[in-house]
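Only one protein chain is missing; all other protein chains are in place.
For chain A:
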Amino acid sequence: MGNVYANSYLIVFVFLCIGVLLPVGALTLGKLLRPHVPSEAKQTTYESGNNPFHDSRVQFQVRYYMFALLFVIFDVETVFLYPWAVAYNKLGLFALIEMLIFVLMLVLGLIYAWKKKVLQWM
């Protein structure tokens, strides 16, 4: 059993290596094959044919941030739900009610966000 565990994560590591090696290898190989004739015009930022003006890293809409916050909350919720779901056979009704209370509290938060129009993209 211990061997399966170690070997499995060894495979994951090998896959990570292949996943990094392929792009690195292919791009290095491509470097030998492709032309390289840079010019000022080629290296300008694309902006539908206009000359690009000022930096594009401007202040961004706050709503992206709100969704990121919501995501963190509910993703943490799933972290609690997963072990509960796996062990549900052994836990029974008591754990179900407990989880229901926990989720209800988070759902209250979702309803609050809903009412505050956080979920609206306008």
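FYI, contacts are C-beta pairs under 8 Å (C-beta built on N, C-alpha and C of every residue); 3 or more make two chains touch, one makes a residue touch a chain; residues count from 1.
By our rule, contacts and distances are computed from a predicted model.
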Protein that the absent chain corresponds to, by UniProt name, given "Phosphate ABC transporter ATP-binding protein PstB", "NADH-quinone oxidoreductase subunit H", "Glutamyl-tRNA(Gln) amidotransferase subunit A" or "Asp23/Gls24 family envelope stress response protein": "NADH-quinone oxidoreductase subunit H"
On chain A, residues whose C-beta touches the chain left out of the figure: 3-12, 14-20, 22-24, 26-27, 29-31, 33-38, 42-48, 52, 55-57, 60, 64, 67-68, 70-71, 74-75, 78, 81-82, 85-89, 92-93, 96, 99-100, 103, 107, 110, 114, 119-122
